[in-house]
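The complex appears here without one of its protein chains, the remainder shown in place.
Showing chain A:
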């Protein structure tokens, strides 16, 4: 049993590179001044692009760019100050260490005044004052008040609201008293935010809860495991301590559960426990501003609520207006965030290879604006000759009455219906030029519409399938989980996460394949048809074929029920999965290479129309 647990653990640390690195980060933070780069450099997922970057969670950004700097200052130059005080000085000087030092040595009293720091310490922040009237909410009675060293007392509820609103500006939060310049330190902000109505801080409360829970679990562990086993289909033996499974299971789920919405602070709770400073919304906001203002080097991951930051190590020239039609795929700076969401640093959109940036931008615009609605309207409707309201004829005779202006006209010749009454069907007479023009125009619109729809439907289909694959993988994991729980109690040689690691890899490969396919349709939409575009399309077919096969294989696994044969099946399928995934990735690379060389040699030409 214990051997197996070991193997799970080692597997985990391999699986969770980001988790492993986070704990390293927190360790390094214990020794002040160690400003080692936590995230190792990565190279762009776009093999054509020579680009190095680092990606890390936002909280690491705060630790590295703010807290580590303060620790540096403290250990090397200004040991008399707390990290919290140094953070205020740094924030005042826009996080530039040297500026802090020069101002400090230049004129400390003046600098201290500007930052709003106080030399006194040991002031009691929270007090209960009898018969106090808060100047903000006008509440009176025996109230809990908060004040800094300046003794400007306000009720703690108002203070908290004030801090919460002001923190959003990203600047140093000052005392609530008008014209008082004293800074509210980040730890004070955290204690105000965590404050419970009674004045007990949230962390204390949580600690108490934790202690309680530990006490309980010591005694109840056995019962827990019993109930867990009962929920399984058949429980034979009764072994203790299933807790390692709970842990591994949850962590493993995180790998692909990236649709889970994350608020700006969660997902990294283990870091929060380590340094309470990281709970400060003011610091968080300062980090946001810091990243946004250095957008040439830093970028948020554009995935929904993903709290990661990417920092470029190589400088990327943002496409200038004069080279808007930059089509070389080697200029597409694809990066991946630490949660492995791939995106383009240039347009901050998902990995859009093989489309160059300008094409992706154009395609997105085309899909989102209603230019296609207009195309449809032009192909299927006619304007009322009087009021120009658009009319679709979905049945009935050619005598049309405009619902809007009540004008009566003939659908064939657009002349007034009154003329038709006396000489019936005079519009049957053929006037060659007129007809040609309208008919030609209409068929042109129809053609352009159906051409767009052709590519869009394929683009969208893969997008939808991706969500489907994701669901399928979720179901498979649920099965696996049950099965593994079950076998761990009954068999010695149960499967480990190691055995199904390939599933996660296959899913990633599948997604990558689908993404590339999606964008290859956008690419093809703008391509001039010629011999080389036919080659591109056949490469597309190959990739499509392999992707569908892989997807099908995944679907087959979903249908299986947890049983003893599952393990054999998993082992048997493994080879096929690995093989197909490799094929998908290879064909994907070939498609991109084909697009790239086609563009560079000038064999693939883009249409010049919008």
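Keep in mind that, in the parts below, a contact is a pair of C-beta atoms (placed from the backbone, for glycine too) under 8 Å apart; a residue touches a chain by one contact, two chains touch by 3 or more; residues count from 1.
Everything that follows uses one rule, which is that contacts and distances are computed from a predicted model.
Q: If you had to name the missing chain as UniProt does, which of "SUMO-conjugating enzyme UBC9", "DEKNAAC100639", "non-specific serine/threonine protein kinase" or "Vacuolar protein sorting-associated protein 33A" would it be?
A: Options "SUMO-conjugating enzyme UBC9", "DEKNAAC100639", "non-specific serine/threonine protein kinase" or "Vacuolar protein sorting-associated protein 33A" narrow down to "SUMO-conjugating enzyme UBC9" for the missing chain.
Q: Please pick, from A:45, A:135, A:302 or A:474, the residue that touches the omitted chain in the full complex.
A: From the options A:45, A:135, A:302 or A:474, the contact with the absent chain belongs to A:135.
Q: Which listed residue, A:158, A:391 or A:570, touches the chain dropped from view?
A: Residue touching the absent chain, from the options given: A:158.
Q: Touch as defined at the start, partner being the missing chain; which of A:79, A:109, A:122 or A:178 qualifies?
A: Looking across A:79, A:109, A:122 or A:178, the contact with the absent chain belongs to A:178.
Q: Which candidate, A:50, A:110, A:123 or A:169, sits in contact with the chain we can't see?
A: Only one listed residue reaches the unshown chain, and that is A:169.
Q: Suppose we count only contacts with the excluded chain; which residues of chain A make the list?
A: Touch with the absent chain occurs at residues 135-139, 154, 158, 161-162, 165, 169, 171, 174, 176-179.
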